[in-house]
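Only one protein chain is missing; all other protein chains are in place.
Every chain is named by a letter (A and B) in the order it is written, and numbering of its residues begins at 1.
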Amino acid sequence: MLQVSIYRYNPETDSAPYMQEFQVDTQGRDIMVLDVLHMMKEQDNGLAYRRSCREGVCGSDGMNMNGKNGLACITPLSEVVKNGKLVLRPLPGLPVIRDLVVDMGLFYKQYERIQPYLQNDTPAPAIERLQSPEDRDKLDGLYECILCACCSTSCPSFWWNPDKFVGPAGLLQSYRFLADSRDEATRERLAELEDPFSVFRCRGIMNCVAVCPKGLNPTRAIGKIREMLLANAT
Amino acid sequence: MSNLRSLSFDAIIIGGGGAGLRAALELAKSGKKTAVLSKVFPTRSHTVSAQGGITCAIASADPNDDWRWHMYDTVKGGDYIADQDAAEYMCSEGPKAVFELEHMGLPFSRFDNGRIYQRPFGGQSKDFGAGGQAARTCAAADRTGHALLHTLYQNNLKNNTTFLNEWYAVDLVKNANGDVVGCIAMDIETGEVVHVKSKATVLATGGAGRIYASTTNALINTGDGIGMALRAGFPMQDMEMWQFHPTGIYGAGTLVTEGCRGEGGYLINKDGERFMERYAPNAKDLAGRDVVARSMVMEILEGRGCGENGDHVFLKLDHLGEEVLGKRLPGIVELSKTFAHVDPAKEPIPVVPTCHYMMGGIPTNVHGQAIMQDADGNDQIINGLFACGEAACVSVHGANRLGGNSLLDLVVFGRAAGMFIEGALNEGIEYLDASESDVESAMKRMTRWNESEGGETVPELKRELQGIMQNSFGVFREEENMQKGVKQLAELRERIAKAHLPDKSNAFNTARVEALELDNLMEVAEATAIAALERKESRGAHSRYDYPDRDDVNWLKHSLYFPAEKKLGKRDVNFAPKTVDTFEPKVRTY
């Protein structure tokens, strides 16, 4: 029997959030945390959490498991359970809608703010724009982001200033376009980032790197943005 | 019911996957009042899981590549019930659509000359089958779907598309003339139910793999659009045609791309034999998916399966080396470590054919206009209703889809639907408003669940449905077993009609969404079952022990399932492409 303690809050019936205890019979199997949630939902139909692909590519089920953010669908119990106990909480720092479901509005707003799309006003050729494999390699480790918000919601700088600091996820995507040989808006992109908050509120804590379920490194990308800003302005 | 708040749009697109976003982009660029309504944030849609690539004759790997060869492969792959005008449209328009994606920023992998990387995929040939294996699948490593979906979402942001994210479409609203004039939808976060009025309603709701117990599909793939259309009384085409992907990870069901075999991987049985050499001497592991899946099941049934129970086979990749795996198949390495506890650089991955794709769906023409049949069996356009992507059956995939053709289908026909709707809106569309009773009838099942007081619960009914489909309508099918399945489904439908939703709260009530999804799974399952039972031949993905041969005399046809009568009719396949000669049906070998 696995002892699960889970954050519950239904705005219609609860005046305050509370932790609820569940006993889940995993039959000793090393299943994923998402499977455990499914079993709990069969016990309590009202339990709310997001899920979609169940294979770690859609980014729906980011949550805090025994104190660490991650994706429930690719986190096996053996990786998180301590002393036979699993504690599940919503991603920290964002408003809770219900149970494990958080309002991702601010997170998406910061993503949109960095203009996450290729900008190139040169008329396109009849075929694709060419890009050397070396230039394309520069996008590896950047474009794979699944917008699960595990990184940004583990970042103290994002907790304190979610409205001003772009956060690791947004900055990783910002650098994805800065690094793209096909993008022509480098100057404009950098101009949007040079204030004291957007990029520079990063204090190099590196929680983002520690939790990214895709093994990406936003801190490195932020360092690269700083280098580009410096090169551009000195 | 007139107390429902209403929203009005020129076009509402239900579904935020590749097809929906591509259609939306076209309409947003035209300045039409468009909204995408999606039950998940768009980048969580199942397109994100597509791995291997998008097949298209862009003449990068081979400068002499020709879209006609691609069209030939597609028609042959579909076992000759793909509509040839549609396949022609997809394959010839494809390069334009793919280049557009690249211009939007999709991070395709590259060849040394800077052009888009293309890899070999199953069923691909040069020179109409005479020139050997082609490499025609454009890829962004093994994350092409992810790259494509994010690129489309990003470009919709750029063009200020309106998004109704985490909204669930409940049912279509029809006016007194039977035109589709919008839908009833629920804002999942607040539980508010809204009447969405629209001159064009696009169903881009994707597949329904969750009717099977074992599937590569996301948990959200519950055939919502198919369910809505069936409840509105519209027919479905070729619903018996379900693709079982050869390489789903044993036990977990997660997909391992055909690109693995494209890059040189192959399947082995328990004796270590590369058994596909026996079943498809030329194409071997890159034969059509239906062929490979059947061969795997034959190996397992004949006792050459792997593992303790001999119920799977192995996909061998270790000979490709760590570098190729890391560069071309990084996502697969990750997935097999997570879900099979296997490092493909060292050991083979246990795999088994797993439900993957619905070739059937809402019949449409190449403009995405949904079609039904009049009393004389002639095609008739359904006013106001459009479909694209997996939910639609244009039909380009016929009885079996080729790998990499689904992503092409999404962008080509999403784009085509968007362009057509733009034109139609410019010309002016006016339909009769829905009356109060029209809206009320679209609210019926929502009301039913909300007023339910006791009975069976959703999870157990869903499990039962998936079990029936898995057991009676899998890779191989047979009359008696299917009859049993159809009967079980009819009983299940009665029980689902009386099932209970215990949680009636409003804020982010996922239980209510799952209950509404169960209705849709039921619709899809029954359409599949009856179509499978009635198509008395073997063609493409539909293989019957009792009718092992293709029957071109009686069944060189689309099947058309009519929900009101629960009867199967037929519809002619198009054999009249505009610019090339018809590909006449031939015996299909690889």
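Here is the rule we use: a contact is a pair of C-beta atoms (placed from the backbone, for glycine too) under 8 Å apart; a residue touches a chain by one contact, two chains touch by 3 or more.
Simple rule for what comes next: contacts and distances are computed from a predicted model.
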{"item": "Among \"Phosphoribosylformylglycinamidine synthase subunit PurQ\", \"Septum site-determining protein MinD\", \"Succinate dehydrogenase hydrophobic membrane anchor subunit\" or \"Acyl carrier protein\", UniProt-listed name of the chain not shown", "value": "\"Succinate dehydrogenase hydrophobic membrane anchor subunit\""}
{"item": "Contacts of the hidden chain among displayed chains", "value": "A"}
{"item": "Touching residue (missing chain; options A:L118, A:C155 or A:V199)", "value": "A:V199"}
{"item": "Touching the absent chain when the full complex is considered, from A:S5, A:Q20, A:N120 or A:N161", "value": "A:N161"}
{"item": "Interface with the unshown chain - residue positions in chain A", "value": "157, 160-161, 164, 191-201, 226, 229-230, 233-234"}
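Methods note: only the chains that are shown with their structure count from here on.
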{"item": "Between chain A and chain B, centroid-to-centroid distance (C-alpha), Å", "value": "28"}
{"item": "Partner chain B, residues of chain A touching it in the complex", "value": "10-13, 41-42, 45-46, 48-60, 74, 76, 97-99, 101, 104, 108, 112, 115-118, 120, 124, 126-133, 136, 139-140, 143-144, 146-147, 177, 180, 182-183"}
{"item": "Sites on chain B touched by chain A in the complex", "value": "40-41, 43-46, 48-49, 58, 95, 98-99, 102-105, 107-116, 140-141, 143, 146-147, 150-151, 154-155, 157-158, 189, 218-220, 252, 254-255, 331, 334-335, 338-339, 457-459, 501-503, 505-511"}
